[in-house]
Each structure stands twice: as structure tokens, then as C-alpha cells.
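The structure appears right after this line, and notes come after that.
The other protein chains are all here in position, but one chain of the complex has been omitted.
Now for chain A:
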Amino acid sequence: MGTVKFETCSRCGSVDVKNNVYIKRGEPMRIYVECAKCGSFIARYTLTKYTSDKPYESLLKNLRKERFLGSRSAAKIIEEFSVPVSEAFEHIKKLRETLKEKRKVEEIIVELEKT
């Protein structure tokens, strides 16, 4: 089971954030997370896959770069996408409420890499 937590500003502790989505042709999409309260930089994500509220269209965009060895691996990815993102989103929210994750994101990443 994974873990979930709110992105938190290390300067003011706020969990209100703004996502600056940076898109440049030929480069992976990058998200610069900004604190909505104090405007500080919080984190940067480099995206490999983007899913909007229209998952099938997102899937098609992702698949345009793909090559599959066999149809089973393709079918698995498509199956994952067929679960509505909204459902997964609700699950993640519940998980956050239950886990009350206290560690920093980088700490979680390091721990996961170790295991």
C-alpha cells in the first residue's frame, strides 16, 4: 500500500498550493509547485504521463510514444486507465485521511528506494 500526504510549504507550512504547468515542445512536462500563501517554491515534478479528467484521451496521448512487446502489457495499461481517475482520486483522499503521513516526500522516496 502506498502513502499520501499534502504538499507542504517548508517556509510557512501552508498546504495551499498553485501548480505552474510548464510545457515545452521536445521536453518532458514539468510542474513547479508554488505556495499559494507566501509564493515560495515548494517542489518540482517531471511528468512522464499526464491524466486529465478525460482518461481515455490522456491514455491515447501517452500511448503515442509507446511500443509494446505484446498485447497483454498493453491491455494491462488500458485496464488500469479504464478505472475512472475520479475513483482513484477518492481512494487517495481517504488514504490521506487514514494514514496522516508525517514524513517529508523526499524521506518517503529514500525509504521506498531502500526497500
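Here are some notes:
As a convention for this text, a contact is a pair of C-beta atoms (placed from the backbone, for glycine too) under 8 Å apart; a residue touches a chain by one contact, two chains touch by 3 or more; residues count from 1.
Everything below uses one rule, namely that contacts and distances are computed from a predicted model.
With the options "sn-glycerol-3-phosphate transport system permease protein UgpE", "Transporter", "Potassium-transporting ATPase KdpC subunit" or "ATP-binding cassette domain-containing protein" in hand, the undepicted chain maps to the protein name "Transporter" (source: UniProt). Contact with the chain that does not appear here is found for just one residue of A:Lys61, A:His91 or A:Lys104, A:Lys61. Residue A:Arg72 is the one among A:Arg72, A:Lys100 or A:Lys114 that touches the chain missing from this view.
Listed by residue number, the positions of chain A touching the unshown chain are 26-28, 56-57, 59-72, 74-75, 78, 81-82.
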